[in-house]
Structure formats: C-alpha cells, structure tokens
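Removed: one protein chain of the complex. Kept in place: all other protein chains.
Moving on, here comes chain A:
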Amino acid sequence: MTATEIDSPPAGTASAPALRLEDVRVELSGSSGRVQILRGVSFEVPRGQIVALAGESGSGKSTAMLAAVRLLPWGAGVSGTIECQGEDVRALSSRQLRQFRARTARVIFQDPWSSLHPMRSVGSQLVESARSADGSLSKAAARELAVETLRRVGIPDPKARMDVYPHQISGGQLQRVMIAMALVARPAVLLCDEPTTALDVTTQAQILDLLRDLNRSEGITVLIATHDLDVIAGIADRLVVMYAGRVVEDGPAQQVLAAPKHLYTWSLLQAAPAHQHESRLRPIEGRPPRSDENLPGCAFAPRCPGARDECTGELPGLELVAVGHRSACLPVQQQKEAQQ
C-alpha cells in the first residue's frame, strides 16, 4: 500500500484536503523545445493548515502552485489530478475557473512591486478584487470592506492609503496590500509564491506572522512556496520538499527539520546557518540537473554524499518512512526495511 492511498480519503468528504496534487506533470516550451518542469508531483495540503513547499529555484515549486490555479504560461502541457476544495481544477470551464480564482483560491506573488497595477490606486484594486469575488457587493460596500481589510493586515491609516498608488508605499506595505486583496475575497486557500523573498528580513517576519494569524483566526489554508527553510520553520505545519520537479520528502514540519528522511533535505539543512550546530556550513556540491536532463535514478544522486550504486539506476518512489512522513530516498527506505 502506498502512502498516497493512506493519506487521501475520497474527495468530497468533510476531511478532503484543501488542495491535492497527484502525479502532476507540467511541460513548458523552452528555447530548446519542450522541457519537463514537473515530473509527477503528488502532495496534499490539509484544510486549515500551513504547508511549506520548499526547494531551490527551478525545483518546480512555483510551477506546482501556479498549476493549482491554472495560471501557467500559455501553451503549458499539464497532466495529472489537481483538486482544490473538492473541485477538479483541470476540468473547470473558463467561467467556473474565474469563479474558482475569484472566490476559492487566491494567489500572493513574489514581487509586490510588479504584481500590483502601477497606474491604479490601491483602493480601486482592492474594490475590484472584492467585487470579483462577490458581484452583489456595491462599490461603497466594497470600499468599506477594503478599508476594514487594510486595517486588519496592519496598514496604518487605511482610509488615506486607499487613494495612494503602489509606487508611493514601501515593499512590506505593498505585500500587505496584496494579502488584503486576497482577503477581501474570503478565500478558502491562499497560495503564496515566495511571498517574502523580495522583502527585508524584519518585514519578512512580519508578513509571515500575519499569514499565521490569518490561518489561526480565519482558518484559511495556506501554501507557501519558499527556498528558505528558516523562513517557514516557525510557522509551517507540514513541509513538502521538492527537487528537480519531484517531491522528495513530505512530512510534519518540525519532524522533517529535526530528523530529515531524505539526504537532500539533510544536505540542505547542513548548508543553512540556523540548523547547523557545527562551526562550518557545508554547501551542497555541484548543481541541480537542468530541466531538459533526464536522469534514470534519483535526481539528487550525483550530488548526494550518501548515494549508493542503486540510487542512479532506479527512481525511488515516495514511501512512508514514519507516521505521516514520506520520503523518496533509497538509503533511508532500505535502512527502514532492515530495521523491520
């Protein structure tokens, strides 16, 4: 029995996950023909939790997130199952898709400077977002809701901020405005694509605190893509680690950070200051495979300090290695089998 079968109750029941990806593959047209960005990604985001999607640039975490709301570039080839709040995202008609994007799943992008419209006031963008989710909302009511939401995300003097243009406020405040733009829709799921990467460290912490508060108080499910494990260590319930277009490890955040079950995650932690207790950081040698490279075995094997001969030969599947903790690492799986 595989881990996915254990972890996923049938869709539509009350305990169905907020977001479920199963064997999702994405191909994009690059300069050198079609390239595989996602190579069979499966993971779940349980309702009401904060899940971090971690990986280096190019690992496919942003692609997985954008695929969940069908915002991939034109011409992307997608296969597999994507379910969000019990809806089959890939089967939605364009009208249903608009409703789904407007009400159910909202996205926060990496760079607030280039995500808000530079020629329109903050207020008009908030009002548009609120009325997209709820067509019956009058302009005045939407404005009121927008001001209230700006206050909730910690914008001082929200009434005055409504008439301001994006270039007139700081990056941290802009990201709060982006979050407010999502919140006015009262979405069930918030997809955050590296929401703090473009911000300074102090602001990062504030934005993450805000996301955690919203998760606690409103029960919004949050998926955060990040390349920085330190950033999400404090707030994530679960951690999904991606490498070269695949999920390599997936488990409770604290457990993954304290006792990683994949040598990639382990190496990543060795290279991060906050998790490394020895005096020297150990960088990971080499580079991730290019998206047009097809390795028969584990994609991390060429860089892995504990790789065995089998690692390069066959692709290890994601298997349960502890309670609620899956890993696609052959040495770890073999060790566990030996113990049984």
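Note that in this section a residue touches a chain if its C-beta (ideal position, glycine included) is under 8 Å from a C-beta of that chain, and two chains touch if they have at least 3 such contacts; residues count from 1.
Just so we're on the same page, contacts and distances are computed from a predicted model.
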item	value
Listed names "3-oxoacyl-[acyl-carrier-protein] reductase", "ABC transporter permease", "Phosphonate C-P lyase system protein PhnK" or "NADH-quinone oxidoreductase subunit H", matching UniProt entry of the absent chain	"ABC transporter permease"
Of A:Leu53, A:Ala67 or A:Leu116, the one touching the omitted chain in the full complex	A:Leu116
Given A:Ser42, A:Ser59, A:Gln85 or A:Ser132, the one touching the chain that is not displayed	A:Ser132
Listed residues A:Arg20, A:Arg101 or A:His325, member touching the removed chain	A:Arg101
Where the missing chain touches chain A, by residue	69, 71, 75, 97-103, 106-107, 109, 111, 114-121, 128-129, 132-133, 165, 167, 181, 185
